[in-house]
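One chain of protein is taken out of this complex; the other chains stay put.
Naming follows writing order (A, B and C), and every chain is counted from residue 1.
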Amino acid sequence: MDTNRPTIPAAEEILGGYFPVLDHGFVSLVDYMGSDEDVERAARVSYGAGTRKVSQTRGLVRYLRRHHHTTPSEMVEFKFHCAMPMFVARQWIRHRTASVNELSARYSLMPLLFYRPEEAHFALQSRSNRQGREGGAPPEVYRQAVERWERLRGDASATYRWLLEEDVAREIARIDLPVSTYTQWYWKIDLHNLLHFLTLRVDERAQWEIRQFARVIAGVVARVAPLSFEAWVDYDLSSRPLSRAERQVLARLLVADEAGVRAKEGAAASVDELKAAGLSPREIRELAEKLQTPSHEDFDLDLSTMRSAEEMEKKMYQAVPGSFE
Amino acid sequence: MDTNRPTIPAAEEILGGYFPVLDHGFVSLVDYMGSDEDVERAARVSYGAGTRKVSQTRGLVRYLRRHHHTTPSEMVEFKFHCAMPMFVARQWIRHRTASVNELSARYSLMPLLFYRPEEAHFALQSRSNRQGREGGAPPEVYRQAVERWERLRGDASATYRWLLEEDVAREIARIDLPVSTYTQWYWKIDLHNLLHFLTLRVDERAQWEIRQFARVIAGVVARVAPLSFEAWVDYDLSSRPLSRAERQVLARLLVADEAGVRAKEGAAASVDELKAAGLSPREIRELAEKLQTPSHEDFDLDLSTMRSAEEMEKKMYQAVPGSFE
Amino acid sequence: MDTNRPTIPAAEEILGGYFPVLDHGFVSLVDYMGSDEDVERAARVSYGAGTRKVSQTRGLVRYLRRHHHTTPSEMVEFKFHCAMPMFVARQWIRHRTASVNELSARYSLMPLLFYRPEEAHFALQSRSNRQGREGGAPPEVYRQAVERWERLRGDASATYRWLLEEDVAREIARIDLPVSTYTQWYWKIDLHNLLHFLTLRVDERAQWEIRQFARVIAGVVARVAPLSFEAWVDYDLSSRPLSRAERQVLARLLVADEAGVRAKEGAAASVDELKAAGLSPREIRELAEKLQTPSHEDFDLDLSTMRSAEEMEKKMYQAVPGSFE
Partner (left out) sequence: MDTNRPTIPAAEEILGGYFPVLDHGFVSLVDYMGSDEDVERAARVSYGAGTRKVSQTRGLVRYLRRHHHTTPSEMVEFKFHCAMPMFVARQWIRHRTASVNELSARYSLMPLLFYRPEEAHFALQSRSNRQGREGGAPPEVYRQAVERWERLRGDASATYRWLLEEDVAREIARIDLPVSTYTQWYWKIDLHNLLHFLTLRVDERAQWEIRQFARVIAGVVARVAPLSFEAWVDYDLSSRPLSRAERQVLARLLVADEAGVRAKEGAAASVDELKAAGLSPREIRELAEKLQTPSHEDFDLDLSTMRSAEEMEKKMYQAVPGSFE
C-alpha cells in the first residue's frame, strides 16, 4: 500500500514475519510508527526556532540518550504479536507502560502447547545469585524431569479436554493448566519503554527464557531505529554506573584533563581500602566486572528462521482441543 | 503510635487484619493515606480563594464523582497484602495504575496451596455470555473433577519437591505448577483507580473468583472513605449509561421539566421501533435491565472472620516444601 | 512510499496538513498507526481459537465500547503537531497518558504570537457554572480589553526582545510572557486515551478555547477510525448515566420487557418525590437534560482550511525575535 508516513525498508522486510522463540513461542512485528528521524523531529520542537543548525540525527540521538532526555524516543511505537509460556508472560506483564491484549482462557480454548526446557538450559540453583541458575544438572535428573513433565502435561491436557467435553465453563476448566502452557498477546509499546524493557530483560540476571524473547525484540529494534539502538547499546546495555564511592576511588587512581586520561603512577586501592570507602564485598566484585572490557552482543535477526502468519496460526490451531468446536 | 496524619477509626479497626477469601486466599489492609476529607482538601486547592463557601464534604464528593472529576480521589491511597490463585492474579495485574510486589518463584519456595472450587461454583459454560458460566454441573462431574484436581496437584507438588531436592533452579522447578496455585503480593493503589478496579471486578461479568476479592476490598474502602464509597455505589456501581439511541427513545416516552418527570400518555416503543432506532437485540435486552429498580449490594466486612498476620503467615509457611531450607 | 502496514485513505488525505485553530494555533496529524480493523485484530487475540465466527468489525467495535473493553482501542496510535496558547496547553497536559515534546523556552526563542479572543467569545462569568462563562460582555468592555491586551503584549514583547539583546538567559527572559502566548508540541496518544480526552474536552464545560482544538482532533479521529468514532459518539459523547436514584425513579414510570418499552399510564415523579429519592436540585436539572433528545454534533473537517507545513512554519518563524540569531 501507498503511504505518506515514514517507512523503513529494513522494518518492512520483517513486518508480519514470525520469528520462533523457544519450542513453541514467537515474536512478530505487526506494525510500527516512526524511526530515528522522528525522534529528532520531536526533539527539535523543543529545539526549534532560535537554535542553530545541529549536526545530524546520530549526534542528537546519542546526546539525548546519554543525557536521559527520553521523551523524544516515546514518539516511536512498536506493535508485536508474541507467544510465550505463562511464567514468562507473568514476568513480561510487569512492564506497565505498554498496551496488551492477551488470549482469554475464559472465552477461548487454549492451544495445548507447553514449554519444555532443553537439556542445555536445565540448570541448578545459583549459589551466587539467589534468583538465578548456574551449572548443569545431571543428565539422569533431566531425563526424569522430562518424564514427569510429559506425564503432568498429558494429565493436565486430558483433564482440560474432559472438562470441556462435560461443558464445564472454560474459565474453570483451565485452572489446572501449568504455567509452562503457552499463551499469546498483542503488545504495543513505545521505543523509550521498549529499550527499558530490553535493558532489564536481555540482562543475564533475567530468567534465560524471557531473555530469548528480548533478544529477538532487540533485533527488531535494530532494524526499525538503528541509531537509537546503537546509542542504547553504548549508553545503556554496555554501560555501567560508577557509584559515589567508586568515583572517589577512581579519582585517586586516574587523572583526567584536557590531555586525556592517565593512570597515576603506582596508585592502587586494596580490598581493605575499597571496604573503607564503603563498598560491600558484593560491590567489590561488581566493580571488577565494570572495569572489564565490555563484551560485544549480537542481536541480528536470522531471517532464515522467519515464518509466515499462516504457518504459525495453523500450528497454534492444531494444538487447540478441537472436537467440541 | 502517635501521628498528626488524618486517621480513620473504622480503618484502624481492621488495619493489619487478614480477611480470608476462597479456600486459601486473603485480603489485608496494610496501610492507608487519607480519607474523604482529603479528597475535599485537594479539590479545594482547585476551588480555593475566590469561591464561595461550599456545603459539606458529602455534597462535594458526590458532585466530583458525578461529573468525573476524578483527580482529587487520587489523593487517597491504600496498601493491601493479598493472596490469590495465579489465574486470578493474572486478571488482577491487568490494572496497570497500581504498584505491585509479588512473591518471586525464582527466589522463593512456593507454598503448595491450590484453589479448589466449591460445588456451588462449579458451573457450565454460559450460553448468553461467551466468557462466563451459568447453571450447575452434574454432581458426578464435580466429583470426578475433584479427583482429577487432587491427583494433578499431588503430582505437580511431588515434581516440584523432587526438583528442589535435586537442587534444580527454582525458576525451572516451578514451571509445571498449575495456575490454581496461590501466589501473594503487596498492592498499592489510589482511591480513584481502586474504585475503577471495583467497578470492573465486582461486576457479575467478572470471573466469580476475583469478585470475591473485589467484594472484600469494597468493604475496606467503605471503612476508609465512606462518602466516596457511597457516591461510587450511587453513580458508578448502580448506575447505567443511556446511549444516544436510548435517550432518543426515552425522550419520546417521558417529559422532564421543572415540575418533575412524567410518563407520556400511551407512549411506547416496540421492539421494532427500538431496532429502527439502532439498538441491537443485545442492546434491547440490556435496556430492559437498565430500567429495572437497581438491586442493593452489601459489602460490609464480617469482622468475625478477621485473622491475625501471624496466623496467616503460619498457614502459608507450613505449605512451603520445608526439608531443604 | 510503499508499506505493508495498514493504510487509511481518508487519513492519508490529511496527513501532514495543518488545520488552523483560533487566531494562531493549529492541529496537524503527523503520523498514525492502525485503524478499526486493528482494534478487532487485537481483541480477537483474546477471542481467538475456540470462538465462533463473529459478525463484522462494526458490531465488535460497538460491543467493546459499550462494555468498556477499552484495551483493544489502545492498539491504534496518533501523533499530532499542535500549537495553542499556554493556558490551553496547561489544561491539555493534565492528560497524562500521552507523550509530549514541547518547544523549550529555555533553549529556543519563542514566536511572539498571542491569543486574542474574538468579541463573540468574550463573555461574563457564568452564574450557573462557577468555572464557565455565559452571556456577552458589553462592546465597550471588549474594546477596552483589546486595547489593554495590545499594550500588555507589546510591553511583554519589548521586554523579551530587550532581555535577549542584553544576552540574558532565555529561561529568564521569558518569565513575563503572558499565558496567552502560543506554544507548540508534538503529542502522541492512543485511540482509547484520545477518545477519553475528547469526551472531556469537546464538552461544553471545558473552556471554549480548548474545545476548538478538541473538535478538530475529533474530525481527525473520524477519518482514521470511523467505526470507533461512531461508537464513541453513540456510547460516550451523546450518552448520559442514570444514577441509582434515577433508575429507581424511571423504573416506576416505565415498563421494559420483551415487547419493548412503554410509559406507565399516569405515572409521574414530582420534584418533591425526586428529592425524596435523593436527587439534589442540581441533579434534578441534570436529569431533565438527560431525558432530552440528544443533539447532533458535526465534527467534519473543512479541508479548504488545510495549510501546508511550510506555510505554518514560515508564519511561526516570522514571529520569532530575529535580530540576534
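Quick note on the criterion: contacts are C-beta pairs under 8 Å (C-beta built on N, C-alpha and C of every residue); 3 or more make two chains touch, one makes a residue touch a chain.
Keep in mind that what you see is a predicted model, and the values were worked out from it rather than measured.
Peer 1: Considering the complete complex, which visible chains touch the unshown chain?
Peer 2: A, B, C
Peer 1: So which of C:A10, C:V168, C:A259 or C:A276 would be touching the chain we can't see?
Peer 2: Selected residue, touching the omitted chain: C:V168.
Peer 1: Check each of A:N4, A:S126, A:Q144 or A:Q248 against the chain that is not shown and name the one that touches it.
Peer 2: A:Q248
Peer 1: One chain is left out of this view; which of C:S104, C:Q184 or C:S239 touches it in the full complex?
Peer 2: C:S104
Peer 1: Need a quick check: the contact residues on chain C for the chain that isn't drawn.
Peer 2: On the side of chain C, residues 85-87, 89-90, 93-94, 96-97, 100, 104-107, 115, 117, 122-126, 130-134, 137-138, 141, 144-145, 148-149, 151-153, 155-156, 159, 162-163, 166-172, 174-180, 207 touch the unshown chain.
Peer 1: Over the whole complex, note the residues of chain A touching the chain we left out.
Peer 2: 51, 59, 62-63, 66-68, 71, 94, 130, 200, 205, 233-235, 237-245, 247-251, 253-274, 278, 280, 282-284, 286-288, 290-294
Peer 1: Would you write out the residues of chain B that touch the absent chain, in ascending order?
Peer 2: Considering the whole complex, chain B reaches the absent chain at 1-7, 12, 15-16, 31-34, 38, 41-43, 45-51, 71-72, 74-75, 77, 79, 81, 99-104, 107-111, 170, 184-186, 188, 190, 316-317, 320, 325.
The criterion applied here is as follows: only the chains that are shown with their structure count from here on.
Peer 1: Taking each chain's centre as its mean C-alpha position, how far apart are chain A and chain B in Å?
Peer 2: 31
Peer 1: Between chain A and chain C, what distance separates the C-alpha centroids? Give it in angstrom.
Peer 2: Centre separation, chain A to chain C: 36 Å.
Peer 1: Scan chain C for residues touching two or more other chains and write them down.
Peer 2: Only 51, 71 qualify.
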